[in-house]
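Following: one structure in structure tokens, then a few remarks.
Heads up, one of the protein chains got dropped from this complex, but the rest are sitting where they should.
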Amino acid sequence: MTTQPTVVIHKKEMKRCVLFTLAGRFDSSTARQLEEALQLTLNAGHFNLVLNMAGVEYMSSAALRVLISTAKECRKTLNGGDLRLAAVSPRVQQVLDLAGLDTLFQSFESEVEAVGSF
Amino acid sequence: MTTQPTVVIHKKEMKRCVLFTLAGRFDSSTARQLEEALQLTLNAGHFNLVLNMAGVEYMSSAALRVLISTAKECRKTLNGGDLRLAAVSPRVQQVLDLAGLDTLFQSFESEVEAVGSF
Amino acid sequence: MSTDSSPAASAVHELILPAEAAWLATVADFLCSCCAGWQIDEDAQFEIQLAVDEAATNVITHAYAGQPGRIHLRCWVADGDFHIELIDQGRTFDPETVPPPDLTGPLDTRREGGLGMHFMRQMMDEIDFVFSPTGNRLHMIKRGVAS
Partner (left out) sequence: MSTDSSPAASAVHELILPAEAAWLATVADFLCSCCAGWQIDEDAQFEIQLAVDEAATNVITHAYAGQPGRIHLRCWVADGDFHIELIDQGRTFDPETVPPPDLTGPLDTRREGGLGMHFMRQMMDEIDFVFSPTGNRLHMIKRGVAS
């Protein structure tokens, strides 16, 4: 049964990056929660971010907007941060492809590889 | 996300009774599936039945109708069969109470006790 | 009739679906979303769901009696009360003639069925059937459940 739209955004600070584990349905309502979580991290001065997308069932253009703006902010820092993706499902890949974003985000099969890339 | 209404009806033949483990939402659509499963068992000559209700999230009067008719059939056999309940949740208990059926079905806290009662 | 024009009333949420039992789970999902939006607690949600499920089942089984048809649901909140209307174009009946069920006899004297209207009456504070040429309309109210 549905209650309110729910997503899970789990954040873990690692040595060289911050790892977010995302799950659920990211539409224009819940994308806002993602935006807030990422913005807080940027405000705290962390610009190396990994998003583990394995649990993301659904993602609309509203979520892409958040990924794009966050990635831009990361990259424009002096030390050159980045937002990288891990464990992208075929569904999420389809949405990235549609937006022509597939080549613009570094994407890794597993969380470990993505974290290890920083 | 919802797809089609789904219930799970798992059946296990024990030495002295047949144990059904039920899960999901039993409304007038899915109560029919329960009716079929129970009827097949009665047709096979089994009249000692235990229903483990732990997984039942919801039950309407359509499901009670099935419980009543099955219990009647069990009890009218020569050797006096019965339909007994186990692990009834507060929600399901509320529905049984509303129908004045709380005292008419033997109900046990656990599956083991219900199976052991035969 | 609906009080959604009063200042204390919420928007009306509506769902129109085929009168088939397979859609009852969708009705439950819809109610669940509506109730959550109005901060209706889980106990009251369950009671509303039970009443609406029984009402919709009666429309499917009795009003349309297996014939194809539609059920139109409208629900809203006004002054803390939850309101729901079920509208159908099936046959009419006289709710007054529905006998109360036997809730005390032994099992072998119990009818199989005849509990739906009883559940609706127990779960809701007010139940009102209006039959008109534009359709049958059942209005149910559960009081003081919404914030």
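Order of writing sets the chain letters: A, B and C. Residues in each chain are counted from 1.
Here, a residue touches a chain if its C-beta (ideal position, glycine included) is under 8 Å from a C-beta of that chain, and two chains touch if they have at least 3 such contacts.
A quick note: this is a predicted structure, and the numbers were derived from the prediction, not measured.
Contact with the chain that does not appear here is found for just one residue of C:A22, C:L103 or C:I141, C:A22.
Listed by residue number, the positions of subunit A touching the unshown chain are 2, 4-5, 25, 27-29, 32, 58, 60-62, 64-65, 68-69, 71-72, 75-76, 91, 94-95, 98-101, 104. Those residues of subunit C that touch the chain absent from the view are 11-18, 22-23, 25-26, 29-30, 33, 37, 68, 70.
Methods note: only the chains that are shown with their structure count from here on.
Note: centroid distance subunit A to subunit B, computed from Cα atoms, is 46 Å.
Look at where the CA atoms of subunit B average out and do the same for subunit C: the two points lie 26 Å apart. Within subunit C, contacts with two or more other chains are made by residues 28-29. Under the contact definition stated at the top, the residues of subunit A that touch 2 or more other chains are 1-2.
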